[in-house]
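Removed: one protein chain of the complex. Kept in place: all other protein chains.
Naming follows writing order (A, B, C, D and E), and every chain is counted from residue 1.
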Amino acid sequence: MINIHFPIFILTLLLAFATIIPLQKRPFDRRFQVIMMSVLVVSLVMAIGELIYVIDHGAYSYTFGSYERGIGIEFLVDEFSVLMTAVVIVIAFFILLYSIRDLEHEIDPSRIYSYYTLIFLLLFAMIGMIFTNDIFNMYVFVEILSITSVAIIAIKNKKDSLMASMKYLIMGTIGSITVLMGFALIYMVTGHLNMTLIAEEIVLVWEQYPLNILLAMGFILTGFGIKAAIFPLHNWLPDAHSSAPTPSSAFLSGLVVKAYVFAIAKMIYRVVGPDISTNIGLTDYILIFAVLSIIMGSVYALSQTDIKRRLAYSSVAQIGYIFLGLGLATDLGISAALFHVISHAFMKSALFLSAGSIIYLTGKRHVKDLSGIAYTMPVTMTVFCIGTLGMIGIPATSGFMSKWYLGLASLDAGQPELLIVILISSFLNALYYLPIVISAFLQEKPSRETIVVVSTQGTTVPRSMKISMALVGAGVIIIGLFPNIVMDIINMAVPTFIE
Amino acid sequence: MQILNVILVIFLIIAAIAVERTKDLLSAVIIFTSYSLVMALLWLILRAPDVAMTEAAIGAGITTNLFVIVISRTRRQEK
Amino acid sequence: MNITQLRLMVELALPIIIIVIVLLELLLIPFLGRVSRRRRVRRVTVRIVIFLTIILMVSIYPVVINAPLEWHIAHVFGNGIIFRIDLLSLLFMIFAGLIFLVVSFYTAVDIKNFGREKSFYSFFMITYVATLGTLMAGDLLSFFMFFEIMTFASYVLMVHQRSQNVIEAGSIYIYFGIIGGLSILAGILILSAYTQSYEWLTLGEKFGDLGAVRYVAAGLFILGFGVKAGMVPLHHWVPVVYPKSHLSVNALSSGILMKIGGYGILRLFVSVIESTNGQSEQMLNGSLLTLENIGGIIIWIGIITMIVGVIAALEQEEMVRMLAYHSVSQMGYVIMGIGVAAYLGFDGSMGFAGGFYHMINHGIFKALLFMVAGAVYFKTKDKNMYRLGGLYKNMPFTTIVAIIAAFGITGMPLFNGYASKTVLHHAIVEAHVYGHSSFFWAEQFFMLASAGTAASFIKFIIQIFFGKRAEAHKDVKETYNSGTVAMVILAVGVVAIGLFPNALLDYFIIPAARTLNYDAQFIDNYLVGMNVFLYDDLSTMLPVYSMGALIYIVGMRYHLFHFHLPKQLNPESGYYQPAYDKFIAVTKKVLNKMEQVIIKSDVFIYGIMLLVLLISLLNFL
Amino acid sequence: MTKIFTFLMLGGLLFVLLTSITELPTFGESYAPAHNEISNHYIEQGPEDTNSPNLIGAIITDYRAFDTLGEATVLFTAIAAVVAILGVVHHKQDKGDNHE
Amino acid sequence: MNDLIVKMTTKLVLPFIQLYGIYVIIHGHLSPGGAFPGGAIFATSIVLFTIVFGLRIGQKRLPHHVSSKLETSGIFVFIVFGLTGILMGYQFLTNQEAGFPMGEWGRVFSAGFIPIITFALGIKVMSAVVTLFHTMMEEE
């Protein structure tokens, strides 16, 4: 029975650890690193315990303060939330393992503790957002998440990253205000903050106040759209993700954006309900934005020369895939979208981490400078190659399975034109990712031996970075070969989105 | 009571426009402070005394202070 | 453990055993070859492993001839994957093993001098296991996985030289491959979305009642496999990539990899035919009608492929490029046979046999021809046929082998090409007799293409081995090494199949056709005990050769072989890279402008978006 | 040009928003949908549940205390972020203390 | 700011502001106010002190290490009282049912953990605001 409290334990553990970090007096040493990693391990163990419990007993609602639903705040602990939490913690574990050595040269050493405080708060907010079933509670978590995610960019303290984070902060804050306005409108006509109760109420008041609900959904979609970087609102993303320190990029691209996407999924399916959403055409708009994101994100990525910017724009496209699945409003569509949430988390983290270690060792960001780099850093480029193949959708990587599910879903929903979009974007992915891999692995330059190593740490990437990259890459393959590990759990959770 | 409400709202709108028009950042901040105080007053009329207090203390007091500090550290005039 | 137990074990887990063996070898490869003595060990282990897999595959022949073997491996790709070996795939697998084995002998000559053996042999083995996997796959997902792995692994082999222009040429291969792969993926997705199944077999069952979608799916499959097979509008990568890559890779690619494309199309059709048992009349008719329509188109695509290939081949100066175009042309024969196999439905066994047979024969003699070209090139360092000549004195062995191979490809009786071409000829005649009258013209084109092939190889042999010898090549001497072994094996294969053309037919192709549900009566009447050395068939070769000789003489006399297409139409002019660069440049220019605007006006966009979204949502009311 | 567009856009937005007000529940009505069983529960049961006369205090620290934990975390986050960005205070201060 | 009058006035006013802040905090569950306005008011006093007497002396009033400890403890009080609910077999942050004494209506010490949490939060808000100021005012 203690299992039902595990989400709370995870949250409080992360929060408590985050608040303790600033009290540290000792320098950033191995002891602290071990404690930090073990906190994540403990959370992971709890998340897995929770996962087992939820798979056995089904989704349940956790009400704070023992008040009944609606009076107090409620967590809806369903299968996907728990799985997502586990994935978040796993990826966070790898990224933090990676960051221990990488941060030394990315940010000022005196700020490392602040960085980890922010990271743990970010995890806290993200997991809270995943679980919460209360719209205002979600707003609070959204704000924590947006502050932390901006701060972990700005902490780099370079000109570019400061400006990028300012832009991100302005856009993000406007986004959360808009979301709050939407919540206000929803609260106005339903009188509830609890998503389940709103969904029940909204069916009744829908006839009476349709304008209100439409307005609210417009506000919410735009607000979360900014944060989830749907196409025309994506403009903060490339700067932010490319100028951030590598671990932050991996966090932002791999996890944070997904939390917002999941929030949108909740809003569309759990709050307004699939019937009304399809009825008012909300899902159609999402499809349009998804297609735009997919195509334009890929085309933009094609024209970038900075490797991190290329990855960032590719995120826009990949988020389009998720929205594509969500916009289909079918069981298959949602499960495909949720699968892609997890699969993309692994792939993009792998790509960002490997790109980061290229920058760590050579200081090179331009894609043309990467010829023959695989001779110097084989592990890194192998991981990069796995991520790339995943993005293109080669079987045995998780990217293939998400494309497979998305394609099946779009055909199942009777919209084969979306399949064409997916295929075109896959080809564009190949166009902008493969040259990097090809030139890194196959092209030999006369200066192969003379790739300048700027790192002060030595001539190789540190072992902890290599291990974390390799494990994330292995995750891509494992999910690609055995998608049922993830898909079975997602299929259990889909009924909570579509009845 | 309604009239007072209307007057306060109109004052809010005017204050907001004034903030927008003022080139001098410090003045803008001061106008914004008065905006916050009127907002607090409005909330008092709307029977939300806690919110009014919080807005007066945090929205008007702390925010203004922060703005003033930052303006003193950057520059006062908007271009 | 006695032999029966061993056999049982093999039967129980053959695909796994093969994959595990090859993976173990893959693990071994990097450790061998730190010093030059061990490099030889590496080559030997590669050969041993391939040989071992061949033995394994041959050992299950007695089982497979009775019933296809199936293996289910749960959980992979969600629904589990299926390996299924029937006679069709078994023959292909054995054949693939043989080609890989022979090529691995030849690589010793080719790659040894070039270096980077570790990478080469690793990807060689990956390509091998992927090829076998593609052939073994019983469901679409695993088929696609192995197919893509094969594409990528063979790409690395193709660009093994790794200079800038090789990589540029290789990009064309990989991007064509990706486009092909994506269209296959689309086809698979459509099929499995509409039939709810992933297996080749159940797919065929449900193919009949799909409506217009089946044409779309089949079209996508043909597009995808056509890229790999070098079907005509999609063959551009062949002449671009072949001249830039190693000759052993060419032999491999032409010998087996291109055949996988043909195998894919064939498999699609035969699985429809195979699974017709117990179908309703209506569905059966639907399937057959579809097959007939698609088959008709495929036959003509095949005809066009062979004509275009042969004409382009006639105009080449470089021998490798010429052979590349001949690969395209010969794949045209195969595709035509496959087309007949689909077009005639249950009566298409002749086309099936022809296409199947010719794939194997072509694999053998084309690999041999590439090796011959390699042997010449290694000695003379020249690929231009017009600059070579008179080498028969220096390289008598190579000359003999080349002549054998040329006899094979042109269809000289008593050599293997003759047998399969005769079967194909029967097939196209049947298509004419039992099908539409327009295939009369197809037959004429078939003869014409054969004549062109003859002319082309007369030119090949005479230009290289006879005539005037260039001064620079006076001191060229034949050397005998493991490459020679490879050539001898293949030459013996050419002659052996040519002398006993019925052996393959009787032991593999006819049983395969029977298990694949082709009309038994038809098979008994036409295929069983077929004698290719009848006067009717032999006499068809006479006009072919005489016309070939005529074309050669006229062509040489009037310099017709130096006629070239304008640069814009020539696929080899390499306009892909500039086009790609241009595309990137334009997008960059346009987008950078747009990007600046977008970045500057982010809040503005937000406002517009909010407004548009609100208005359009409110429109609902 | 940009200015005109801006005004058009914002004017349109304002127009849409104001139009929507015609359909909102009227301000200050006691039967508006927001005043439902939840708010009644707070008002009627609140004193018994929490024993606190100030219902807002009861809500923020009891009924919806988790929000307030989040709120406290926001403040903490803001400070962590500000210190992380501007942060010279921490180390200087520690050193200063050690000297004393 | 070296004006004596300002300094004296500040010293005079300071206790009253602080007293008012504490009053607002601890009467959070009884009257309008609570942790956030109360904390802010209390913080205002220290901010005023800092403005008048300079950053260096102001920081000594509430050094950074103290304020960070206060912040941490604010959240920790919250977490600990929340976990008590779980310990008693209820959910996180359970008040009455978890057995916190409800006390007498209208008294300061009533309403279970509400006043404790309010107090902890008030201190936390105070130290947070002060830290914000000190950090912002600190010139590099």
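By definition in this document, a residue touches a chain if its C-beta (ideal position, glycine included) is under 8 Å from a C-beta of that chain, and two chains touch if they have at least 3 such contacts.
The rule is simple: contacts and distances are computed from a predicted model.
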Query raised in the report: Looking only at the UniProt record of the hidden chain, which name from "NADH-quinone oxidoreductase subunit K", "Glutathione ABC transporter ATP-binding protein", "Cation:proton antiporter subunit C" or "Branched-chain amino acid transport system permease protein" is the right one?
Result: "Cation:proton antiporter subunit C"
Report summary line: Not-displayed chain touches, in the whole complex, chains A, B, C, D, E
Query raised in the report: Which chain C residues touch the hidden chain?
Result: 600, 603-604, 607
Requested in this report: Can you list, in ascending order, the chain E residues touching the missing chain?
Outcome: 31-32, 34, 36, 105, 125, 132, 135-136, 140
Query raised in the report: What residues on chain B make contact with the chain left out of this view?
Result: 2, 5-6, 9-10, 12-13, 16-17, 19-20, 25, 28-29, 32, 35-36, 39, 42-43, 46-51, 54-55, 58-59, 62-63, 66-67, 69-71, 73-75, 78-79
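Here is the rule we go by: only the chains that are shown with their structure count from here on.
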Query raised in the report: Is the number of contacting C-beta pairs greater for B-E or for A-C?
Result: A-C
Report task. Report back the single chain whose CA centre is most distant from the CA centre of chain A. Result -> C
Query raised in the report: Going by C-alpha centres, which chain is most central here?
Result: A
Report summary line: Farthest CA centroid from chain E: chain C
**Report entry** Whole-Å gap separating chain A and chain C, where each centre is the average of the chain's CA atoms
**Finding:** 42
**Report entry** Approximate Å spacing (C-alpha centroids) for the pair chain A, chain D
**Finding:** 25
Query - Residues within chain A bordering two or more other chains - result: 15, 19, 22, 64-65, 210-211, 215
Query - Contacts with 2+ other chains: residues of chain E - result: 32-34, 65, 71, 75, 79, 82, 92-93, 95, 132, 136
Report summary line: So the complete set of touching chain pairs is A-C, A-D, A-E, B-D, B-E, C-D, D-E
Query raised in the report: Of all residues in chain B, which touch chain E in the complex?
Result: 49-50, 52-54, 56-58, 61-62, 65-66, 69-70, 73
Query raised in the report: Inside the complex, what are the residues of chain E that reach chain A?
Result: 65, 68-69, 71-72, 75-76, 79, 82-83, 85-86, 90-95, 97-98
Query raised in the report: Contact residues on chain E for chain D in the complex?
Result: 28-35, 59, 63-65, 71, 74-75, 78-79, 82, 92-93, 95-96, 102-103, 105-106, 110-114, 117-118, 121, 124-125, 128, 131-132, 134-136, 138, 140
